[in-house]
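Left out: one protein chain. Kept in place: all the others.
After this line comes subunit A, so read on.
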Amino acid sequence: MSMLTRRRPEARAQTRAGAPKRPRTRRRSFWIGVAFASPFIIGFLGLFAYPILASGYYSFTDFNLFQSPDWVGLDNYEQMANDDVFWKSLANTLVLAVMGVPLTIAIALGGAHLLNTPIKGQPLYRAFIYLPSIIPVVVGGYLWRWLLNTQYGFVNYFLSWFGITGPSWLQEPDWTKPAIVLVVLWTVGGTMIIYLAALKDVPHELYEAASIDGAGPWRRFLNVSWPTVSPVTLFQVIVCLIAYLQIFTEPYVLAQERLNNISSGPDQSMLTYAMYLYQNAFVYLKMGYASAMAWVLFIVTLIVTLVVLASSKRWVHYGSQ
């Protein structure tokens, strides 16, 4: 930036001197800009825009990935309404989101407060908390499968220290969803780090002023921290919600019985929307149906996000206003 401002008079002088050249140089810099942006532009057109438009078209066809699609109108959408596995997968996903999002926010915010306290070894704790996030999800998933085993796993062994008999995490339909949320929460460090950054921005004087007024830790949190980080919370809630609505890897790995086998857990309790979509597309080769499901998920996500945004007026505080 500094280079740019320093050279500006010179540059201006140059263009004034060679006035007729101006459009050409401008056009050239336009194309240079495009050239530099081309990895993104090509990627966006090829990897996002085209697939999105194509899936919109496929959702009205019977398409098996290999032969040319047949137009079937709204058949796929009608079939969805009558497909109880579809409804089951949608319900499973919503339950996961309702359980997971508040927990993620609460743990991330609470953890960020702890990581923000000035104690010895603070950077080390921050690193530890973030560490699981850099482990590939599949590896983490397999690790947790073993940790959650009732016979050989550590989780139930740990619970037994306190006299608690742990549940059959991956075999009882009622416990599979908490198990999935637990595995997702393992990587809560990423969210926590964002909160940590937000907490660093809370003016220290506010805490001091609150303390002088006799506010305890809970009051200080409620009246200082929470309102200040509420725009970040809005962002986190939306990102987290979208992540839960599209959740795939954790339940896929936890439910899997054998490699390349289609599994959805006991009583199909781990079959999420994205898993069923994937099964339709790449196992049953019903790409048309899968595309229609993708569009429904998009609309559901949009509605849920808009509802959260609409509600945010009541609870998000922007400092300058």
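By our rule, contacts are C-beta pairs under 8 Å (C-beta built on N, C-alpha and C of every residue); 3 or more make two chains touch, one makes a residue touch a chain; residues count from 1.
By definition in this document, contacts and distances are computed from a predicted model.
Engineer: Missing chain's UniProt protein name, "Cytochrome c-type biogenesis protein CcmE", "Proteasome subunit alpha", "Carbohydrate ABC transporter substrate-binding protein (CUT1 family)" or "Glucose/mannose transport system permease protein"?
Structural biologist: "Carbohydrate ABC transporter substrate-binding protein (CUT1 family)"
Engineer: Which of these, A:104, A:187 or A:279, touches the one chain of the complex that we don't see?
Structural biologist: A:279
Engineer: Which one touches the absent chain: A:36, A:57, A:128 or A:315?
Structural biologist: From the options A:36, A:57, A:128 or A:315, the contact with the absent chain belongs to A:36.
Engineer: Touching the left-out chain: which of A:150, A:246 or A:301?
Structural biologist: The single option touching the absent chain is A:150.
Engineer: Could you pull out which residues of subunit A are in touch with the chain that's been left out?
Structural biologist: Listed in rising order, the touching residues are 3-4, 7-8, 10-11, 14-15, 25-26, 28-29, 31-32, 35-36, 38-39, 42, 46, 64-67, 79, 83, 146, 149-152, 168-172, 257-264, 266-268, 279, 282-286.
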